[in-house]
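Just one protein chain is left out here, and the rest sit where they should.
Note that the chains are named A, B and C in the order they appear, and that numbering of residues resets to 1 at the start of each chain.
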Amino acid sequence: MRIAIGNLKEATHPDTLKAAFAELVSMFIFVFPSEGCAIALANMMTSDGAATPGGGFIAAAISHAFSLFVAVSVSANISGGHVNPAVTFGAFLGGHISLFKTILYWIAQLLGSVTALFLLKIATGGLDTSSYALRGGETPWNAIIFMIVMTFQLVYTVYATTIDPKSGDMECIAPISIGFVVGANTLGGGGLYGAAMNPAMAFGQAVDSWKWNSQWIYWFGPFVGAAIAALVYEAIFISSRNAHVQLP
Amino acid sequence: MRIAIGNLKEATHPDTLKAAFAELVSMFIFVFPSEGCAIALANMMTSDGAATPGGGFIAAAISHAFSLFVAVSVSANISGGHVNPAVTFGAFLGGHISLFKTILYWIAQLLGSVTALFLLKIATGGLDTSSYALRGGETPWNAIIFMIVMTFQLVYTVYATTIDPKSGDMECIAPISIGFVVGANTLGGGGLYGAAMNPAMAFGQAVDSWKWNSQWIYWFGPFVGAAIAALVYEAIFISSRNAHVQLP
Amino acid sequence: MRIAIGNLKEATHPDTLKAAFAELVSMFIFVFPSEGCAIALANMMTSDGAATPGGGFIAAAISHAFSLFVAVSVSANISGGHVNPAVTFGAFLGGHISLFKTILYWIAQLLGSVTALFLLKIATGGLDTSSYALRGGETPWNAIIFMIVMTFQLVYTVYATTIDPKSGDMECIAPISIGFVVGANTLGGGGLYGAAMNPAMAFGQAVDSWKWNSQWIYWFGPFVGAAIAALVYEAIFISSRNAHVQLP
Partner (left out) sequence: MRIAIGNLKEATHPDTLKAAFAELVSMFIFVFPSEGCAIALANMMTSDGAATPGGGFIAAAISHAFSLFVAVSVSANISGGHVNPAVTFGAFLGGHISLFKTILYWIAQLLGSVTALFLLKIATGGLDTSSYALRGGETPWNAIIFMIVMTFQLVYTVYATTIDPKSGDMECIAPISIGFVVGANTLGGGGLYGAAMNPAMAFGQAVDSWKWNSQWIYWFGPFVGAAIAALVYEAIFISSRNAHVQLP
């Protein structure tokens, strides 16, 4: 591991602050349509013109996939396009971002999520935002395993398509890969939705509904998954390569 | 702000007229399938083979996302691929297009939208096109906040992926980002549909149905959102960069 | 117009034959999943586990969009990725393909479509393939206007993203644009489906069902739309550019 601490000077450099701002806006671009779609579906389903669960399932996957792809594409060249505290944690473990900058990114991401949910509340005239909830018959550990696996896949994808210097021409479509791995897992995770890979979205929901009792799950699962992906990818595809190719 | 006025000579230059024509065709490519889909769904839903609202919701998002992506991709290298008066307004506020050219683009965009709805009317044998309407229990201000937020996200995406000189390899997938941010927000905005970010589509609907009473909403909301996005992006990511890197 | 006739020698050159073969396979890659999806939906809808029309509508759009995108991407560098007699006709009118090669492409495209439907018949144990049919209350001219408009949009997209030398970095995503403009119009054209832009698909259906009475519509509409797109794009964006930039 090559963890970097950084310093206060770097954390207050204009470029760092701009990157943090880009993360804030990108999180906002991800959360607003994803949560807006969830609210619309929840209201359709209870009215007489009921949406089918099958349809809602697909709408959730598409709104998460499309909006995350856009959120990554607009910040890729400014902040690296993390748009997820777990992704930032994964990049930190690999030494690709300093501790100071990591904390700044986290604050920005949480603010972006809260802002999106706040504006949704106003725009819908006070409708409740959906919160993650465990399905009947599930223990927290079922959900946690899902989150570990799904976030592993997300952070592995981020490493392979953007951080790895060998990513090459895959970088051009990296934001699509990152958005769509979340879209696929929104379908794969069933009732858990894609935000179960994103602690910032869960945090925004908790601020909105002021329910914090299972919040730890939405941080613990994704951070464990991100850590495994970062350490595995670093160990196998990046560090060992450096070991072989000794620079002068 | 670096607003440019331009002059009549520029506005009548062949390249400017070609760009305006490209905007007209692109708007036509965006509006025809999006509105055609809305008409098809409206007719399916009232017949016995009723479409589910959930399905219609997704079909609306996909038709908007796919057709706007195509519309941007075919005009990106000719006119910049605005396909939206609010996007042109945002580019104007940042000084990236002159006032004369802006007005020419707006005329072309409105003509493209009207042409699409006119041909749809003929092709469907006179079926009514759908018009935006406020949902029950909404004040205009709920819709306006939605439009401001959604158009902010659209114009921010246009700036980040096409106007920003640092957009780099994101330019290749910029039309997909622009189409999909509208697709995601069509799901996010629930019953408002993606065209609520596009005054030209609302204008075409008003010409078709000759109902103008809430038309101002579909111009006010998107223009405010576009202005915020343009000014924020310029101030933070473009102007300040120029301030730091003094050219000789 | 710069129509090219070509000669028998060019038409029998190995590269020309390879290009024709690539068109055959690409048409096969487009028609098999699109028609397979239509058959699956038709059978689902009549069984007790009925598919909703809304869902079928989206499935049709996605199968057409995805399979045409793939079909174009696998032949783009070999044959130009036409995968449609109307697109080949549009390229011919602009002088980008000779008459001899055009005829060869058409034969290959028709063979590819017939092969796909023949294999579908075997693979499904003899299920009927769906055929285009006019909806109740429509005159042929409604359908023809739809086809003209939708094929205009398709061929305009082909010109803007592949034939135009200024297409630049849009070429990379051109197959996606071409696939998705058909996907959007499959939703926009309602009950007409995306193949209403493709005479070769209609031809395959007619061979399969041996119903030829409205076959002319599926050739007339798309060819008129393709011609308008080719002539407009050439006149405005290609020819005039050459007129201005005189090469030495």
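Here is the rule we use: contacts are C-beta pairs under 8 Å (C-beta built on N, C-alpha and C of every residue); 3 or more make two chains touch, one makes a residue touch a chain.
Just so it is clear, the model here is predicted, and its values are computed rather than measured.
A.B. asks: Which residue from C:Thr16, C:Ser75, C:Asn142 or C:Gln205 sits in contact with the chain not drawn here?
C.D. replies: Here the residue in touch with the unshown chain is C:Ser75.
A.B. asks: Based on the whole complex, identify which of C:Leu110, C:Ile176 or C:Ala196 touches the chain you can't see.
C.D. replies: From the options C:Leu110, C:Ile176 or C:Ala196, the contact with the absent chain belongs to C:Ile176.
A.B. asks: Using the touch rule from the top, list residues of chain A that touch the missing partner.
C.D. replies: So the residues of chain A touching the unseen chain are 52-55, 57-58, 61-62, 65, 137-139, 142, 145-146, 149-150, 153, 156-157, 160-161, 164, 166-170, 172-174, 176-177, 180-181, 183-185, 187-191, 236-237, 240, 244.
A.B. asks: Please output the residues of chain C touching the missing chain, sorted low to high.
C.D. replies: Interface residues of chain C facing the absent chain: 14, 18, 21-22, 25, 28-29, 32-37, 39-41, 43-44, 49-52, 54-56, 58-59, 62-63, 66-67, 69-70, 73-78, 119, 122-125, 171-173, 175-176.
Criterion: only the chains that are shown with their structure count from here on.
A.B. asks: Listing for chain C: what residues touch at least two other chains?
C.D. replies: If we look for residues of chain C contacting two or more partner chains, we find 52, 54-55, 172.
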